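One structure is given here, and the rest of the page talks about it.
What you see is the complex with one protein chain gone and the rest in place.
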Amino acid sequence: MTHNKNYTLTELAEVLSLTLDGDGQCEIHGLATLSGAGPGQLSFLSNSVYIDQLVKSNASAIIIEEKFADRWSGNKLISSSPYVSFAQATQLFDKSPAPKPGIHPSASVDDTAVLGESVTIGANVVVEANVNIGDGVVVGAGSYIGESVTLGSACRLHSNVTLYHDVSLGANVIIHSGAVIGADGFGFAFAFDGSKSVKVLQLGSVRIADDVEVGAGSTIDRGALEDTVIEQGVKIDNQVQIAHNCRIGAHTIVCGCVGIAGSVTIGKYCIMGGGSGAVGHITIADRVQVSAMSLVSKSISEPGMYSSGTLHMKTSEWKRSSVRFQQLDSIAKRLKELERSTDKD
Amino acid sequence: MTHNKNYTLTELAEVLSLTLDGDGQCEIHGLATLSGAGPGQLSFLSNSVYIDQLVKSNASAIIIEEKFADRWSGNKLISSSPYVSFAQATQLFDKSPAPKPGIHPSASVDDTAVLGESVTIGANVVVEANVNIGDGVVVGAGSYIGESVTLGSACRLHSNVTLYHDVSLGANVIIHSGAVIGADGFGFAFAFDGSKSVKVLQLGSVRIADDVEVGAGSTIDRGALEDTVIEQGVKIDNQVQIAHNCRIGAHTIVCGCVGIAGSVTIGKYCIMGGGSGAVGHITIADRVQVSAMSLVSKSISEPGMYSSGTLHMKTSEWKRSSVRFQQLDSIAKRLKELERSTDKD
Partner (left out) sequence: MTHNKNYTLTELAEVLSLTLDGDGQCEIHGLATLSGAGPGQLSFLSNSVYIDQLVKSNASAIIIEEKFADRWSGNKLISSSPYVSFAQATQLFDKSPAPKPGIHPSASVDDTAVLGESVTIGANVVVEANVNIGDGVVVGAGSYIGESVTLGSACRLHSNVTLYHDVSLGANVIIHSGAVIGADGFGFAFAFDGSKSVKVLQLGSVRIADDVEVGAGSTIDRGALEDTVIEQGVKIDNQVQIAHNCRIGAHTIVCGCVGIAGSVTIGKYCIMGGGSGAVGHITIADRVQVSAMSLVSKSISEPGMYSSGTLHMKTSEWKRSSVRFQQLDSIAKRLKELERSTDKD
């Protein structure tokens, strides 16, 4: 996290491993969108959809692909992947507060906890017995680290995160505020006869691999007998619910408000669109994409894009379609009948 | 916040600016629904649907429109907007605990923070460097106020709220427990080839205008380059997710469990129904209403009501309709064919 540093284009070209075409002495103090950029700001063209915005941009320089380079007459940094280069550039211009290694006096850290080098423990953090915290870990204020939790090196827990006992995180894991990892999976021997349900204590835990990010307010439940597993590089947005015994494959993207029921296995490089869901005990193959607010109601064995639901309409028209949806089986049968009778003629 | 005070109807008529028709000495100690009210309680008729409950009500007085006044023979307070008058009356009978201005000894407030008059900082609150807190602000126990946050006057943060660095709130903003404002937007340069995704650090923040309310467990992410903006008077219910770079127009109502993807602009006076959603990078016009659990899958340019999904049915019948939905294109084509062939005859 760097503060208020300016870079010349020559410096940026070097740090980002890009080819400079333009004035190397030009100073850049920040990043902006094509339309929002002003003097001293660097922008980027990552999608040809925005190419018309180039001509109106006041950016001092643009990260751009070679093939579009002649569309911009100003300073440019040539990149084969402008969005990746832009993402790398955000690390240079980030002004978020730098952690101050050390243990805040108001934190409660159990004597048996093992802390690595350069660890930052914020105010009111609670670290229970037998916790193991790797080098360079930052734990935000008010977070709770349950007994026997393991945090790999360089993990970043923001404020008010909760990790139940025995949860383990790999290296470079980021957990945002309000997230809860390792709460009890939803397991009961339900009684429907007036007697009490019996709680199935959840004896497994949650294992999260390296480079995973978990968004604000997301929840990942501990397994009933075995662990819930989040594989390497999975990115989970806000308010996602992952139930017990799930396994989310490496590098899969889980957008906001997704709900995954128990014992679901999702493959690698999948994309669960915002608000989508999956019913329990199914398997989703690698490289499956599920569109926003779609429900996966049985296993998917082939890669590809999947959807459920209907498109939005004016409510007055939607009502008519919806009523007809209820008659759909009858409509189909009547059509069949008509085909038969017409055929007979 | 007033404790256990009784009001005569004469007093209520004056405070609420209503016309009294009845016994001005009648003492009122609380509010209740028409069906739940007993002696000493004030009720209201805000919707003619409930007019049949009038005759059975045991309320000591009713807030009612002139046009329905002859339907209630008891004490009445005549209002042109009974629901608004009722809302105002709730402020008189609220018994919620009054804040006790001062800084709780267990709070950690950075020396550089600037606090206004009559500020209440609860137990275990953390206030980071360069925070600016307006007059009369109340911060509930366990809340975290990140570096350089600004809170306008009379803001109310309930317990266990998290505000990341640089977030700014206008005056009279209410944030409920568990809400997280300013967590990182979900931005990555994703790699689908086995290499690591690159995180796009989120350099913008969140700006919330005056009179906004944010419900429990809701999350509003910081912008990637520019700020996520919530305009004046927006009311956001619980467990809502608003992604980075969104702009929610003034006075819009966002019901519970709504999910808004990134870079969505919603107009003024919209209503996003419970559990509804919007895909990313679209614009929704002013005065659009989206019904519960509907997905807005492209921009909407005209005011009005919109819906998606289907009506609930018995599952056995729904299954038949759902299977037919999968055949719908074929059904439509066969119908067309039949029309053609019949026409030919």
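Going by the order they are written in, the chains are A and B; count residues from 1 in each one.
One rule holds for everything that comes next: contacts are C-beta pairs under 8 Å (C-beta built on N, C-alpha and C of every residue); 3 or more make two chains touch, one makes a residue touch a chain.
Everything quoted here is computed from the prediction, not taken from an experiment.
Peer 1: Of the residues B:Ser17, B:Ser48, B:Thr112 or B:Thr342, I need the one that contacts the missing chain.
Peer 2: B:Thr342
Peer 1: Of B:Leu45, B:Ala154, B:Ile242 or B:Cys255, which residue touches the hidden chain?
Peer 2: If we include the chain that is not displayed, B:Cys255 is the one touching it.
Peer 1: For the chain left off this view, which of A:Thr120, A:Thr162 or A:Thr228 is in contact with it?
Peer 2: Final answer for the missing-chain contact: A:Thr162.
Peer 1: In the complete complex, which positions of chain A touch the hidden chain?
Peer 2: Given the touch definition above, chain A has residues 106, 108, 124, 126, 128-129, 142, 144, 146-147, 160, 162, 164-165, 178-180, 183-184, 186-192, 196-203, 217, 219, 221, 224-226, 239, 241, 243, 257, 259, 261, 277, 279-280, 289-291, 293-298, 300, 304-311, 313, 317, 320-321, 323-325, 327-328, 331, 334-335, 338, 341-342, 345 touching the missing chain.
Peer 1: Considering the entire assembly, which residues of chain B contact the chain that has been omitted?
Peer 2: Against the missing chain, chain B presents residues 30-33, 36, 81, 83-84, 86-88, 90-91, 93-97, 104, 106, 122-124, 140-142, 158-160, 174, 176-178, 211, 213, 215-217, 233, 235, 237-239, 251, 253, 255-257, 269, 274-275, 287, 292-293, 309-316, 318-319, 322-323, 325-329, 331-332, 335, 338-339, 342, 345.
We adopt the following convention: only the chains that are shown with their structure count from here on.
Peer 1: Only C-alpha atoms count here: how many degrees separate chain A from chain B in terms of the superposing rotation, rounded to the nearest 5?
Peer 2: When the C-alpha atoms are superposed, chain A turns by 120 degrees onto chain B.
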